[in-house]
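If you scroll down you'll find the structure; I have some questions about it.
Missing here is one protein chain; the remaining ones are kept as they sit in the complex.
Labels A, B, C, D and E are assigned to the chains in the order they are written; within every chain, residues are numbered from 1.
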Amino acid sequence: MDSLNPREQQEFTRLIEQKQMKDFMRLYSNLVERCFSDCVNDFTSNKLTSREQTCITRCSEKFLKHSERVGLRFQEQNAAMGQGLGR
Amino acid sequence: MDSLNPREQQEFTRLIEQKQMKDFMRLYSNLVERCFSDCVNDFTSNKLTSREQTCITRCSEKFLKHSERVGLRFQEQNAAMGQGLGR
Amino acid sequence: MDSLNPREQQEFTRLIEQKQMKDFMRLYSNLVERCFSDCVNDFTSNKLTSREQTCITRCSEKFLKHSERVGLRFQEQNAAMGQGLGR
Amino acid sequence: MSFLGFGGGGQSQVSSQQKVQAAEAELDLVTDMFNKLVDNCHKKCISSSYSEGDLNKNESNCLDRCVAKYFETNIKVGENMQQIGQNFQAAGRL
Amino acid sequence: MSFLGFGGGGQSQVSSQQKVQAAEAELDLVTDMFNKLVDNCHKKCISSSYSEGDLNKNESNCLDRCVAKYFETNIKVGENMQQIGQNFQAAGRL
Partner (left out) sequence: MSFLGFGGGGQSQVSSQQKVQAAEAELDLVTDMFNKLVDNCHKKCISSSYSEGDLNKNESNCLDRCVAKYFETNIKVGENMQQIGQNFQAAGRL
């Protein structure tokens, strides 16, 4: 990364912002998919049951806490790895 | 979308056409994958058995009817949602 | 492909090289995912056991041999298909 | 196609490129949701025995309800994410 | 690389950009098919016990047949899609 000049750095920053928007959307749609898949199994009606609603709420909360924790550990490991390799 | 000017609209239209081609290809390759996965399980020969062929034919037909129905319901829900939110 | 002129061919070649880098990275990260998923199941410690390490080594080796063989057969089938269709 | 409100007002000083990119991102989101809907409702409603090529009555009913429930789940998850709010921002970042 | 006939004749007035895009789309399709082939034949043929790093005789035979059958399935699905034809057009659209 240190080999990018300011102009390239700027372009790369714009690209990262664009990717972050996509990442957020992917997170959102993955969350919907996961909680639907795990929580919704009754197709005798077209409304969520209260049991399914509770499950979806917990599933979303737990998944976000899960991602957050994995993100923190990921950063730590990445930093440790950078050091170990002498970078 | 109404905030795009004609020039932007045109670029966006070109982009949509490009994506439609990709969507079609993805549908095709997903269909192959799904029907192969569900229908082909005999690897004692390198030709499809007649039983596997029948299964693939029904699998393709059913999947396309499935996508069509889901597409119609998706449009209805999307439209209803737009109204409910006062758009 | 024969309908691309030299200029277009050159752009297409650049694009292929870019995709090959992505393909390599995808292969790598898929390999990590597959071997982790199949081999690592003990979360009472944060170090790989020797059993898990052996499994990962074999899993990587087998997957690469697998991809290589599938790649060869893929090329043969693709070539045969081109001939059968009179191209 | 605007169910998450992208492409709406409030962005007065964005460039053409950014607007087209936002519209593209929204389109990708809707396409992605549709593809996930197709996959998930296939898993929930379609038997892999393939005794016929038509959708039978049970499958058709199941699909209609599956789409409705997927949309409701989508809304519910969005509400939950707004509540969890700031925690989420941390989680969404690498 | 042209097994679905993209990049072929019949497109006399397309721009350079469109031609390169069509070639790219075709390349993506072939790459995608190859990746799916690798995944699916791994599922069908490779045991996850990993008692050795080499492919054994059974696995090798299974892989060769798996690739052949995947191609045959690809052709068969293409034929089915052409027959279903117009119905399909509706299904392929959002």
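The rule is simple: a contact is a pair of C-beta atoms (placed from the backbone, for glycine too) under 8 Å apart; a residue touches a chain by one contact, two chains touch by 3 or more.
On a predicted model such as this, the values are computed, not experimentally measured, just so you know.
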**Request:** Kindly state which of the options C:5, C:45 or C:83 is in contact with the chain not pictured.
**Result:** C:45
**Message:** Counting contacts across the full complex, list the positions on subunit C that touch the omitted chain.
**Reply:** 18, 20-29, 31-33, 35-37, 39-41, 43-48, 52-53, 56-57, 60-61, 64-65, 67-68, 71, 74-75
**Residues belonging to subunit A that touch the chain removed from view** = 1, 3-5, 7-8, 11-12, 15-16, 19, 23, 26, 34, 38-39, 55, 57-63, 65-67, 69-71, 73-74, 77-78, 81-82, 85, 87
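Just so it is clear, only the chains that are shown with their structure count from here on.
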**Asked** Looking at CA centres, what chain is most distant from subunit C?
**Response** D
**Request:** Mind checking the centre-to-centre distance between subunit A and subunit E? Centres are C-alpha means, answer in whole Å.
**Result:** 30
**Fill in**
Chain centres from averaged Cα atoms put subunit B and subunit D apart, in whole Å, by 14
**Item:** Per-residue overlap in subunit A, given as positions that touch at least 2 other chains
**Value:** none
**Fill in**
Residue ranges of subunit E touching at least 2 other chains are 28, 64, 66, 68, 94
